[in-house]
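For reference, the structure discussed in these notes is given below.
Every protein chain except one is present and positioned as in the full complex.
The letters A, B and C name the chains in turn, as written, and every chain counts its residues from 1.
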Amino acid sequence: MRVLLFAALRDAAGPSVDVNLPAGATVRDLRAELARVLPAALLARSAIAVNHEYAEDARAVREGDEVAVIPPVSGG
Amino acid sequence: MRVLLFAALRDAAGPSVDVNLPAGATVRDLRAELARVLPAALLARSAIAVNHEYAEDARAVREGDEVAVIPPVSGG
Amino acid sequence: MVRLTRDAIDFAALTNEARHPHCGAVALFLGTVRDLTGEHVTVFLDYDAYAPMAEKKLAEIEATVRARWPVREVLMVHRLGRLAVGDVSVAVVVSCPHRAEAFDALRFAVDALKELVPIWKKENGPDGTGEWVHQSAKPGAT
Partner (left out) sequence: MVRLTRDAIDFAALTNEARHPHCGAVALFLGTVRDLTGEHVTVFLDYDAYAPMAEKKLAEIEATVRARWPVREVLMVHRLGRLAVGDVSVAVVVSCPHRAEAFDALRFAVDALKELVPIWKKENGPDGTGEWVHQSAKPGAT
């Protein structure tokens, strides 16, 4: 599964990373995989978005979902 | 003493009214005189300004002061 | 800067005047002439002021805003005379380093203006009648 990255995470690891998730995986499982390849401190302060919506840890992640890591925002 | 009027009070009694006040008179005395010539209900809801400042009833009013009746304002 | 004017208010110029490199936040309020107040239809408004006192009160409000918040600019302009529906009657703009200050300062300035500045409006309806608006409480601190 491809996961989109932005801002400092993009500088650290590129515009996206690919992670392998088993069927039935959740956002929590995704975070565990991402922790292997992304800076842990910033990942911990980041949200996960699934299909353009902030997702809780218990949410299922399925093939075909658009998944992104959202570091603390600074628009405005 | 000439007292400036505005808005509905001006429509009722003209741009100013002249009142006679004894030496040592206060805003309270002025109000009593004005009550003879101005609509009482609106006067009661109006402030008195002395030299461009809202004045309390106990304030002295002297010859040479610029005095005005300020009905409820509606700017903005 | 505070001003009474009989000309149309150029709010874009005022807003640009308030912008500053040290300020991340600019907040503008426009009062515009409403066609309806409850059931009451307004065709045009006449604004009158006790001008010297109005200017003094506006300047006092500017000074209070500057004392309470780190504003760079606070600009208040009120129009007088006859205004049509939709016209801008008042513009207030503030600039501050951060947005919370700008929101607080703007709201204070507009509320104080509406409470303290001796300006009155007469609502003129479609039947040719006009009525001065004296809805607020007795003005001033007393």
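Criterion: contacts are C-beta pairs under 8 Å (C-beta built on N, C-alpha and C of every residue); 3 or more make two chains touch, one makes a residue touch a chain.
In this text the structure is predicted, and so the values were computed from the model without any measurement.
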Chain not shown, its touching partners among those shown: A, C
Omitted-chain contact residue, chosen from C:23, C:61, C:75 or C:112: C:23
Touching residues (missing chain, whole complex) on chain A: 4, 6-8, 11, 42, 45-47, 49, 52-57, 68, 70-76
Those residues of chain C which, in the complete complex, touch the missing chain: 11-12, 15, 19-36, 85-86, 97, 99, 102-103, 106-107, 110, 114
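Please note the rule applied: only the chains that are shown with their structure count from here on.
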Best-connected chain pair, where connection means C-beta pairs in contact: B-C
Whole-Å gap separating chain A and chain C, where each centre is the average of the chain's CA atoms: 48
Interchain centroid distance [CA atoms averaged], chain A/chain B, Å: 70
Inter-centroid spacing, chain C versus chain B (mean Cα positions, whole Å): 25
Chain C, residues touching no fewer than two other chains: none
Where chain A touches two or more other chains at once, by residue number: none
